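Of the protein chains in this complex, all but one are displayed in their positions.
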Amino acid sequence: MSDLSYLLRISGQLRIDRIESAALAGNPLGDPADRPLPVYLPLGYDPEGSTRYPVLYCLHGYTGDAAALVSTRPWETNVVQWMDRLIAAGTMPPAILVIVDGFTRLGGSQYIDSIHNGDYATYVIRDVIGHVDAAYRTVAHAGGRAVFGKSSGGFGALHLTMAHPGTFAAFASHSGDTYFRYAHPSSFPDVQRTLEGFDSISAFVSAFEAKPKRSQTWYATMEMLGYGAAYSPAAARAFAIDLPFDTKTGEMRPDVFQRWLAFDPVERVATSRDALAALRLRYLDCGRRDEYGLDIGARVFTQRVRDLGLDVRHEEFDDDHRNVGYRYEVSLPALAAVLDRG
Amino acid sequence: MSDLSYLLRISGQLRIDRIESAALAGNPLGDPADRPLPVYLPLGYDPEGSTRYPVLYCLHGYTGDAAALVSTRPWETNVVQWMDRLIAAGTMPPAILVIVDGFTRLGGSQYIDSIHNGDYATYVIRDVIGHVDAAYRTVAHAGGRAVFGKSSGGFGALHLTMAHPGTFAAFASHSGDTYFRYAHPSSFPDVQRTLEGFDSISAFVSAFEAKPKRSQTWYATMEMLGYGAAYSPAAARAFAIDLPFDTKTGEMRPDVFQRWLAFDPVERVATSRDALAALRLRYLDCGRRDEYGLDIGARVFTQRVRDLGLDVRHEEFDDDHRNVGYRYEVSLPALAAVLDRG
Amino acid sequence: MSDLSYLLRISGQLRIDRIESAALAGNPLGDPADRPLPVYLPLGYDPEGSTRYPVLYCLHGYTGDAAALVSTRPWETNVVQWMDRLIAAGTMPPAILVIVDGFTRLGGSQYIDSIHNGDYATYVIRDVIGHVDAAYRTVAHAGGRAVFGKSSGGFGALHLTMAHPGTFAAFASHSGDTYFRYAHPSSFPDVQRTLEGFDSISAFVSAFEAKPKRSQTWYATMEMLGYGAAYSPAAARAFAIDLPFDTKTGEMRPDVFQRWLAFDPVERVATSRDALAALRLRYLDCGRRDEYGLDIGARVFTQRVRDLGLDVRHEEFDDDHRNVGYRYEVSLPALAAVLDRG
Partner (left out) sequence: MSDLSYLLRISGQLRIDRIESAALAGNPLGDPADRPLPVYLPLGYDPEGSTRYPVLYCLHGYTGDAAALVSTRPWETNVVQWMDRLIAAGTMPPAILVIVDGFTRLGGSQYIDSIHNGDYATYVIRDVIGHVDAAYRTVAHAGGRAVFGKSSGGFGALHLTMAHPGTFAAFASHSGDTYFRYAHPSSFPDVQRTLEGFDSISAFVSAFEAKPKRSQTWYATMEMLGYGAAYSPAAARAFAIDLPFDTKTGEMRPDVFQRWLAFDPVERVATSRDALAALRLRYLDCGRRDEYGLDIGARVFTQRVRDLGLDVRHEEFDDDHRNVGYRYEVSLPALAAVLDRG
């Protein structure tokens, strides 16, 4: 049993693969192109056997990374432990779980191709999936793949299924970023106030990194920089980011915010009918006390998809944005149930 | 010495006049047309004398009323006590202070003429000022009047000076509602969630009134109803209010929010050049940690007025939205200094 | 109708008497000996009539004063308004309400005779009651008097009934200070940290008074100074206070804390059997989420009194320490019901 399997007390195996992504090579922000890729193989997986497994791709949230998702602490259950437990209980059939590392120096890539951050969508769709299909006994086509995640990971699941049709058969978005009109502008005042104390974005980032401990406001500031790097980069150069507000007054800049909205899942529905229609399961849930109003976002997204004549599985629960991993108990079996096996 | 003057330990006199407002008579919401009108007269005021005094009109904030503004508690200084203290210290010349009651069953009128609430602007401009000029030895023209307030009171000061030119010579807005794009939408998710538990706005209001103690969320809900009653009434009937979001999903309704923006001080600047130019003092301040982003609003307003070639006195300080009454030490002398005396 | 009666929209009368207390004259802390004394007279009260009324004495909490208790704001009901409303509804018989001002420069006297603050118990028992019985048509003996209050006011009600038997026939303590072992030591670390920044207690108090706005920690510091001034004064000199912890390390000083415990109502029960037995009603309530653990205090007090063979009316409710004035709806009728009428 591997160290990690023992620490997590799971019956399957957890391996940490290492991939060198061509898509991320030489990215302007200077983040590594070599990334850890945790791969969970269920009990009974046999690299020489004839069975092929569907694969669930998990995307972490903002300020998370692959290492954080395999971390564990008492009385908590991480995504690997949930998979292992649900398979052991027969609640879902055996499947492979792959955890994608989409972290950047600014806290996250949103799994988007960006001239500023690098091509994180391509990295997932081509490099990660290519590696997994080559290295493991997978059902190597869209019918054998699902993608899911929480928060920015939920956004990534929505984005990748709409932007890259034919890759996945299903998505699950837990408290995913949608309806940016509520999710983001309420942070702009604090971000403007914070940045005012620095000569440049670069100076803020350096100060952030040098601090042993940061305030919530500093985290929110980094988050908006990360979104800007993904949604409204100014140039293919580190920290060349357009912000959706005037840095002097804080007034919103509608032209820049419009670029953000171009990535808002609720806005993309209208032009993504075919991609959405091709899916076997569209799953969203969100806590009804979500601090970013993402429950509203999930409602709006759901309604717009239903208006296209497509089904959505949409659930709400009484919780806020944090630590909602227990929702995997619902989503993982639902995803696995619609995937092909081989 | 009157009871109130003794309780407040002031050297001037505080009287509570009672006015019967024609503008508020028969208002659809059913609020009283007879209102208390606290009037502070400085030491030395002589109803038979020849001296005439300028008048500062004070507008309370949302969920406040005239009685609350004359309330007092240890270690705090209310607006009457500030006037009395500043005059006694010679920091400002003697002046009359009038506190306008603009409360409604929904928490506040925003000092606007509304088919739903009644004509609160007319009530101030015609009924209150008319009473004061008739009953006291005032400088009875625009040059002898200023208007000021905090939060919704600051909004009222901005609104009344722009909507009713020729009434006042100066305004002071402390943490006043401006730039609604930040101030309001961040509350919409909570309001939608709250209202979902009730059959109607009326049912919510009744439940609110029946509760001995309410959560912050309930207060925020009432506040948005109050703004809707002022900015986007649906009809001249109690609780006939258009809300700026879809009550089912929470999605914003741009058409309704546009009606709100029509009252946003930053939007009104462009069409109010003459009214603003006629003023002798335009004063705004706001704490740089304002929870509603009103510091951003004050910056945007200030910039737009300066873009018209007009001066603004704009100050910022290190505080949040609450209990910023100590700013009267700056604003009251500044207002009094520009008014005519007689 | 008086200004205050109009502002409060009550049908009875609210007067502000002024008393010059011999007990407080020349107190070391330098607080005024002349104090406001709000007196509420029910509708129908006739100074020339033959009816005599029982009197409810209300004691405010820490950082409160008499002026604060007659203050009002929308959607809140102060103690005067409760009395007026309950009498109007026939829920309780007409009675006089008297609000005692026990404020000091340090925030409150705890209604105790202290060499440092002055003789606040004597002031209540002799000066205030003497004035009221002389000036109004009262039932002028213990059977016609009750005392009640919230927080430190509840403490005062417990203290005065146990320390001054024969004065009152009943008490009501709402979230009153009892069981100091929970209520106070948890604040000592913050107080020690705060005071470490000042050369002396006097220097802290001056800084506190000079600040336009103070943190919760500063309020807590002032509060512990006030308790020290009441429970463990060092000398009859302003700011000569023994604190129940070492000012260098913060370690508790059991000898000083023992002096505090000598005033703890739960400790006094054992030696106050006769005083407690003479009462017609012993009423305590407390919110079950009280931040100071005073619900535990009320339970301990109740149990100890019951162990003496005496009844206690003890109620709990689902709330915290603040804004529990709605409990007057229960306590005021209960107090009035046991008092003599004439």
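As written, the chains take the letters A, B and C, and residue 1 is the first residue of each chain.
Note that a residue touches a chain if its C-beta (ideal position, glycine included) is under 8 Å from a C-beta of that chain, and two chains touch if they have at least 3 such contacts.
The model shown is predicted, which means the values in this text are computed figures rather than measured ones.
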TODO: List the displayed chains that the omitted chain touches in the full complex.
DONE: A, C
Task: Option from C:20, C:209, C:251 or C:311 whose C-beta touches the chain left out - done: C:251
Open item on the list: Given that one chain is not shown, which residue among C:138, C:192 or C:331 touches it?
Closed with: C:192
- [ ] Check the options A:74, A:197 or A:309 and report the residue that touches the missing chain.
- [x] A:74
TODO: With the full complex in mind, choose from C:61, C:118, C:293 or C:325 the residue touching the hidden chain.
DONE: C:293
- [ ] For chain C, enumerate the residues touching the unshown chain of the complex.
- [x] 179, 181-182, 185-186, 188-189, 192-193, 248-252, 288-290, 293, 295-296, 299-300, 303
Open item on the list: Which parts of chain A face the unshown chain closely enough to count as touching?
Closed with: 2-4, 6-8, 14-16, 18, 36, 63-68, 70-75, 103, 107, 209, 212-214, 319, 323-326
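In the analysis below, only the chains that are shown with their structure count from here on.
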Open item on the list: From the C-alpha centres, identify the chain that is farthest from chain A.
Closed with: C
Task: Centre distance in Å when chain A and chain C are each reduced to the mean of their C-alpha atoms - done: 57
- [ ] Let me have the rounded angstrom distance from the C-alpha centre of chain B over to the C-alpha centre of chain C, please.
- [x] 36
